[in-house]
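Every protein chain except one is present and positioned as in the full complex.
Right after this comes chain A.
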Amino acid sequence: MSITNSQSSSSAPSSARAQVMKRSVQAAFDDPSDRGLGSGYQSKVRVVDRYKVIGFISSGTYGRVYKAVGRQGQPGEFAIKKFKPDKEGEQIQYTGISQSAVREMALCSELANLNVIRLVEIILEDKCIFMVFEYAEHDLLQIIHHHTQNPRCPIPATMVKSIMFQLLNGCQYLHANWILHRDLKPANIMVTSAGQVKIGDLGLARLFHKPLHSLYGGDKVVVTIWYRAPELLLGSRHYTPAIDMWAIGCIFAELLSLRPIFKGEEAKMDSKKTVPFQRNQMQKIVDIMGMPTKERWPYLTSMHEYSSLGMLQTPMMHHHSSHHQSHHGSSSKSSASTSHLEEWYYRTIGAHSGSSTLSPANGNSSGLASLGAEGYKLLAGLLEYDPEKRLTAQQALQHPFFTTGDKVSNNCFEGLKTTYPNRRVSQDDNDIRTSSLPGTKRSGLPDDSLARPAKRVKEA
């Protein structure tokens, strides 16, 4: 690899040409500042020498993601995550790499599992970090969204099953290696065009084996609000891999109903930087799961926010309880702690299968009803209040859900007639050096961003 740079000269000669280039995505990789000085750090490998950028995928607080292909015969396509350095004034300076980037770099360098996104290489160049990943054409957010488009139709049962198995498999691998993901949500679950599910975005992930400090001490707030486990909402100081399992339960539910099961509103941090009780989110959970009790969850009373539970309203299944009378207990004598999850589950899979005559069916197994009772048991096992009783990834993988009914495929698109639209890749990239979009906005989706809560973490 040559250290000398032939690239910066190309932007000099024709000003007209340079003008055109400026708007292009490639420009984001051509930062001409401080090249060729004798001293200072120089990357041995240059991103633009190794990759040709095709377009822009998404952006977040960390930086931006681009789609690229190899220039040196590397097969396949790539997603390049570019971490932007902080700015001090107008000049881009070395300010120290964020802890989240350091974690992601270190963890991804060690990981190797079919269901976890694969890191190809990391290039540190021009004060920026470029993490090169294998490219995944889809993600669960996009897939779920596609199914809500007209005509709204459920995700086929076989596909749900395959996605869940692969997701759990990737998660089991992470947990077996003492890694907590801490931000599982549909947008972070990638799906390749071959139907392989890949857990992505390990920016919040961390090792939990014998930590030097309690996990709470590091990041006060983890996991995007809708997927946040009750022990986190109740201010638990110590948490475990079970928080990822709750998130997977929420994702399972969302794959069934096509909308977040607990869609709360986030209470913002106040100026004193104290973490507020997420009352609205907790209420959403209680509405379906019932009030947690210390009988079901012995450590409940030692939770930091235990007393705040008193602020919540007793759950009501307001609209539906009369219509869909399910075969279990009568709603009249249900107490505050009664879970309505079973009701929710059968209503969800039933409603879909009932309306499937209206929507063009994908095949005979598209009816979610085929997920049956085992589907409910798996869901209930994942959405268990007590983190100690909640299913582990290992247990969930061995759940009868995966051995009854349709066989689990390791291609979630197997037998499917529908095709999903490719990830949208945009060509016009605002100059990365001057613009910065807040939050996680994805170019692939129409802007229904009121729906999706933004990024999640405050680093301590």
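By our rule, a contact is a pair of C-beta atoms (placed from the backbone, for glycine too) under 8 Å apart; a residue touches a chain by one contact, two chains touch by 3 or more; residues count from 1.
Basically, contacts and distances are computed from a predicted model.
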**Asked** The complex has one chain missing from view, so what does its UniProt entry call it, picking from "Hsp70 protein-domain-containing protein", "RNA polymerase II holoenzyme cyclin-like subunit", "Vacuolar protein sorting-associated protein 51 homolog" or "Large ribosomal subunit protein uL3m"?
**Response** "RNA polymerase II holoenzyme cyclin-like subunit"
**Item:** Candidates A:54, A:122 or A:380 - the one touching the absent chain
**Value:** A:122
**Item:** Absent-chain contact - pick from A:206, A:228, A:347 or A:399
**Value:** A:206
**Complete:** Omitted-chain footprint on chain A covers residues 39-41, 43-44, 93-97, 99, 102, 105-107, 109-112, 122, 124, 127, 176-179, 206-207, 209-213, 218, 459-460
